[in-house]
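Yeah, one chain of the complex is gone here, protein chain that is, but the others are all in their spots.
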Amino acid sequence: MLSQKKNKKGLFIALAACVAVLALVVVLENTLTPTGMLFTVLRKSAVYALVVVSMNLLNGFTGLFSLGQAGFMLLGAYTYAILTVPVDKKATVYYLYGGTAVKFSLTDVFQGIFGSTGVGGGIALILTVLVALILAGCVAALFAWLIGLPVLRLKSDYLAIATLGFAEIIRAIFQWDALGPITNGANMIKSFPGYSDFNIDLGGGNTFYLSTFVPFLLSMVCIGIIVLLINSSYGRAFKSIREDEIAAEAMGVNLSKHKMLSFCISSFFAGVGGAMFAMLTNMAQARVYTSVMTYELLLIVVLGGIGSISGSCIATFLYVAASEWWLRGLDAGEFLGIKSPLFRTGFRMVVFSVIIMVVVLFFRQGLMGDKELPDLFKRRKKQEVAK
Amino acid sequence: MKWNKMLALALSGALSLSLLTACGGGTSSDPGSGSSSGDKVIKIGVFEPSTGDSASGGKKEMLGMQYANYETPTVEVGGETYTVELVTADNASSTDKALTAASSLVSAGVSLVLGSYGSGVSIAAGPTFQQAGIPAIGVTCTNPNVTIDNDYYFRICFLDPFQGTVLANFAAEKFGAKKAYLLGELGNEYDQGLITFFEQAFTAAGGTVIKDSYPTNNSDFTTYLTKAKNENVDVIFTPVSIAYATQIISQASTLGLEIPILGSDTLDDNKVLEAASGTNVPLYVSTFYQEGGAPEFDTGIKEYINNNADAKTANGGDDTIAAVTAMGYDAYYVALEAIKAAGSTDPGAIQQALWNVTYEGVSGAIAFDDENGDAIRDTAYIKVSDNNGAWNLETVQTVQ
Partner (left out) sequence: MDPVKFLPFLLSGISVGGQYALIAVGYTMVYGILRLINFAHGDVFMVAGLMMIYISASLPLYVAIPLVLVLTVGLGFLIERVAYKPLRTAPRMSVMISAIGVSYLLQNTATYVTGGQPMNYPTLPFISQSVSVAGSQVTWVTILTPFLVLALVVLLVMLINKTKVGMAMRAVAKDFETSQLMGIKINSVISMTFIIGSALAAVGSMLYFTNYPYITPTAGAMPGLKAFVAAVFGGIGSIPGAVIGAFIIGICENIIKGLPFAGATTFVDAFSFALLIIILVVKPTGLFGEKATDKV
């Protein structure tokens, strides 16, 4: 549809916008309180955005209704955590099991090569995190492939229920006491590298904060890869499957191959997102990754618009900020200066769920429908030209 | 289509606007800056669950703090009188909501945090408080991992290894128990931690155990209890959240079970008492405080609860004093002691001062050890339900 030239221009603008956002994040974080609510919400949004986009790839672009996202996040989170807890912390973390069966740690491996302080320490940290994140994604993708073999033959809600069930099974396995030396049973795994480890100590009590920049960067790179994929011939094949499976097959799209591909890629990024979520919360614990989390992600996909990447990103921020930040006053008795005895514990979530229902019922297309952010401006230009 | 665009634009407008306002808000409530010390208000964060599995306990703990705040609403800092303002944040009993709840307290510019009921949420929020440099006083989070590797997390209660041992010893001494059935929620570190500590102490004394877990949101416990009965166990140890404990007790009563049920500090709650009343279930719990331990506090808080409809609802509809309420009350006063000792509202100074704070609370003497900032405590109260809506003190257990 678009000419090559326009495409390049669009790419350039998108890149420039990303760099601008990243720069803004760094500047904001180093001028404001970096532990404040704004940054927690931003970090959480960055992580969630990746998972939501990965879910949108599967549900929105390929039309495969999967509810296993939390399960893949769990796999990613645990892979990351198990591989990166420093060896000397393992005894404390796995205190109920008298240490762990995993005797090595990526953190120590890379620190052994590059040293643990200064620039070498920084390189070691970056490599540790990158390698662990990629492995986290790979483990999730591997499981996706295994589970995909039987269940991808199923259609719509049946696939949804099968993947939901799979996520629940995974959770039970990770909570199983017998696997304690590896998964730490019911206890959380902690003490692994998180975002705040990326802050650079400048000495003299000054710190250069990067703890919000890092999740933004990681998330942007991953989402960028997904966008490139969607705009490639694979992406077009995915969309054709969504529109009409039979027609797609007739046009020579290998259904099972492309479905599997989409499922594995989506799970890969869900796994990376899970690992990033573990970095955000500084812990990995199976009970967090419940079906409730998957529903939450699905709601964001719908709010943002099924089939819109930028919609997913904006909706993620709005969702996280509204549910955990802006509406908090509704719980505490005072909201926007209004005091009411109605405003007590739990009212925030009631109002929030009403908002969701309104969007689901009356703004069925979600925030963006299947449009992307640039499309909005494009159309306006066209209209102006028409005038 | 038009709607979409308008909605999108409106929302993105709201987004950028909120970012701007947030920036403004962020700077004005900077906790470290001197600006907050001029207006003579010191903020204490209350990090407690008021929704979710532990809501019942969280609300009661908060009640103790609110009563203490009502009793002593001001504190002397460096010769000036400051009004203490409690800022609450609901962590929803969930480890993933704990993070944002903790951040909201940091953003509100609190000097110190109290809570939480439930260890998981405290562990999850620990790094946030640590990075923000704000000290937190754990009130009844008993899992060892709360304070390990975190100089900013203190706690005023005993720890699970201690509690597990106390209960295991009690089971052996009181009932001559040789075989125990341990039941906890799958994937809940509090339950599973205590069960492991109980198991360690119990098997070390020559007993055997059968361990089971039930999945989250389970409500059918008859099968588990029947299993315990079939195995002829001497005691059932079930350190679970209040919502599950009530089910377990009422179902044990239906089954006509007369095996003693041992619970941990979470079971010391009037919802649990309500479930036990009118039954024949022998129910024992270990806890931090027994009503009657400090008569002045008892009468004071009962009056407060009875004169305040909200407080009464929070307390579950009657005026039975839960141990967590007493602990919340003590935590507030420990916080005031620390603020006084620091002579400043600066979180860093308060953190330094906390290490040496000692306080004679209604639940006993409170002091912190030098290693992790854990309370030095060697006493647990064991209470038995009279199955008529009240607790009786069974014994006071200590472990060397």
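All chains are identified by letter, namely A and B, in their written order; residue positions are counted from 1 within each chain.
The rule we apply is simple: contacts are C-beta pairs under 8 Å (C-beta built on N, C-alpha and C of every residue); 3 or more make two chains touch, one makes a residue touch a chain.
Just so we're clear, the structure is a prediction, and the values are computed from it rather than from any experiment.
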Quick one: jot down which shown chains the absent chain touches. A, B
Candidate in contact with the missing chain, chosen from A:Thr31, A:Thr117, A:Ser156 or A:Asn254: A:Ser156
Sole residue of B:Asn69, B:Ser122 or B:Thr246 that reaches the chain not shown, by the stated touch rule: B:Thr246
For the full complex, which residue in B:Leu255, B:Ala349, B:Ala367 or B:Val399 touches the chain that was left out? B:Leu255
In terms of residues, what is the contact footprint of the unshown chain on subunit A? 59, 65, 150-151, 153-158, 160-162, 164-166, 168-169, 172-173, 175-178, 291, 295, 298-299, 302, 306, 344-347, 349-350, 352-354, 356-357, 360-361, 364
Sites on subunit B contacted by the missing partner chain, in the whole complex: 49-53, 55-56, 59, 186, 210-215, 217-224, 226-227, 229-230, 242-243, 246-247, 250-251, 254-256, 271, 274-275, 313-314, 316
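Definition applied: only the chains that are shown with their structure count from here on.
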How many angstrom lie between the centres of subunit A and subunit B, each centre taken as the mean Cα position? 31
Contact set on subunit B toward subunit A in their complex: 1, 3-5, 7-9, 11-12, 14-15, 18-19, 22-23, 26-27, 29-31, 50-51, 55, 88-90, 94-97, 99-101, 103-104, 106-107, 120, 123-124, 126-128, 131-132, 144-145, 148-149, 186-189, 191-193, 196, 211, 213, 215-216
Please name which positions on subunit A make contact with subunit B in the complex. 28, 32-41, 44, 89, 92, 95-96, 171-172, 175, 177, 185-188, 190-191, 194, 196, 280-283, 285-288, 290, 293, 311, 314, 317-318, 321, 324-326, 328, 331-332, 345-346, 349, 363, 365, 367-369, 371, 376, 379
